[in-house]
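Removed: one protein chain of the complex. Kept in place: all other protein chains.
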């Protein structure tokens, strides 16, 4: 029963705020939206506990029948019903708990904004869509939530729509993710066509019953679903929208573009694991896409100057880890990493937001410096986030990331090359984290304004809670054994070298030591040395290449946009349209003739009348 | 049965009708158009009377009486409209009334 209420708390809050936006004060709006999220969070935790007692470890809730599909002679009804198992329970806990903390933060952070009500309403709507996505019992409902979060992402990236850059970023995010969504929709159609069902549980059962390993249908469907996941989760080749999406307010980046929405792709693949297992080739693609994205994003993050863009690339790279884990068959580890990543990345974004706010909306790290001394509270939380991101032993990131890396070597669908990629990625992660920390938080102060501290209790509480979750999240290992039954199916009998784990654990530390010396100039309090280092970095063409996200934007512009615009310009007058317009030309010709005859001169009418009569009688007589 | 052949009566009617009709078409002055209409109605009357006398039936004359009433009503309304036309456009040119053109 509780389950069916879950998405309705934020929905009611959304409707109230959007309808009464003008009448509600800041206080009322905050209580409404944050209160709804608090209810959500409590309900999610209660449900998570209730799941232990539930039979089969599944709770379902049927709301109403949405519509029915005809499969030849039988009807398949698509229901508005929710399905809660261990996987979706983890997801709703992450969504509603992290969502609640971010809402709490946002209520304070966005207090000054004149469109505060609209902002909170969109945030609530996003939670509604995300919960529907996660809880969906069938793929059509999942797709509804999928599009809903895409819509909210669009609305929130372009929240400050007065600036053109934000609008362009929103548009880009929408269009790029739409490519993935289209592929996913085609995949769903094929799935329904092949299996005659859209219910997730049925689909998995039918697929494993009807299809052999490596079935051609399964291959294509999985590939198309992977296209959707790639678009939503900002993986290669549809990753270009995520860095631009940082144009939105920082809580949006934390909630949508770090903790929840971008992990929807990971969730989709995990949800459809029964299908993906049947197609090891696609699993291999998933792993490779994850690995390449994590390396590319890590390299791009190395040279960014905007603190939020660094975190955005870092998000891409971490999602790459999750994909890598899923591709390798390490389902639980992937979802575990999703959870811990939501904690520490939300923490990182929110503290970054607090720092940005304190420095009067300064996002350029080269204009920060010495923040550690001035903002010790925020900085220490940021450090916690960073060490989780770097996966230093004992933190939550360590447990989840090591769980992924540990299964790569002997996985049938991954292998040694991917293991090395993951290690290299971990190294890159710690290097860019250190660079960010050194430039922004150490060294000399390079900002002139006095800092404005956000000294609100609710804000601090949310940050501290997130920090605690990031630290101890590694011990909250979710038990997903009921969802992923076949995790050990594809293990190769490869002898793992003994040094594997030591190397994996040591990599981040090596990275830190390396950057301590390599970026020593950035730590320097001497302005001259610092400026030389910055200049050197700016003038390096490789750095500039990495700065633009490895030139994917230019590549896409060259390959897709330019030819498209060229063709559109060629076809400016629309050839097909002209064919259709010839009908109107013909009609127009007759119109002109008739207009000419309709001259309003009565004598002409009389003459025409007479001629007609003569013709008629003449014809009759003849 | 009269001495006058029906063909000749009908030819007369046709000639009168044509004259009236060309008057309607050619003249711009509405007054002349009305007079031409009278000529046309007369032509029709000639045809009816001729037919009536050929077959020795009174129906032809009945029809003529009806045409007469029609002509009277038509002239009354037509002349009233003509007065309005003259008042509004200061002219009797029928082509002034071309507001219904497409």
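The first chain written gets the first letter, and so on, giving A and B; residue counts start at 1 in each chain.
Note that in this section contacts are C-beta pairs under 8 Å (C-beta built on N, C-alpha and C of every residue); 3 or more make two chains touch, one makes a residue touch a chain.
Simple rule for what comes next: contacts and distances are computed from a predicted model.
Asks: The complex lacks one chain in this depiction; which UniProt name from "RNA polymerase sigma-70 factor (ECF subfamily)", "Diguanylate cyclase", "ABC transporter permease" or "NADH-quinone oxidoreductase subunit J" does that chain carry?
Replies: Looking only at the record, the undisplayed chain corresponds to "NADH-quinone oxidoreductase subunit J".
Asks: The complex has one chain that is not drawn here; which of the drawn chains does it touch?
Replies: B
Asks: Counting contacts across the full complex, list the positions on chain B that touch the omitted chain.
Replies: 1-4, 8-9, 12, 15-16, 19-20, 22-23, 26-29, 31-32, 34-36, 38-39, 42, 45-46, 49-50, 52-53, 56-62, 64-66, 68-77, 79-84, 86-87, 90-93
Here is the rule we use: only the chains that are shown with their structure count from here on.
Asks: Give every residue of chain A touching chain B within the complex, in rising order.
Replies: Counting only chain A, the residues touching chain B are 594-603, 606-607, 610.
Asks: Using the touch definition up top, name the residues of chain B that touch chain A in the complex.
Replies: Going through chain B, the ones touching chain A are 21, 24-26, 28, 33, 94-95, 97-102.
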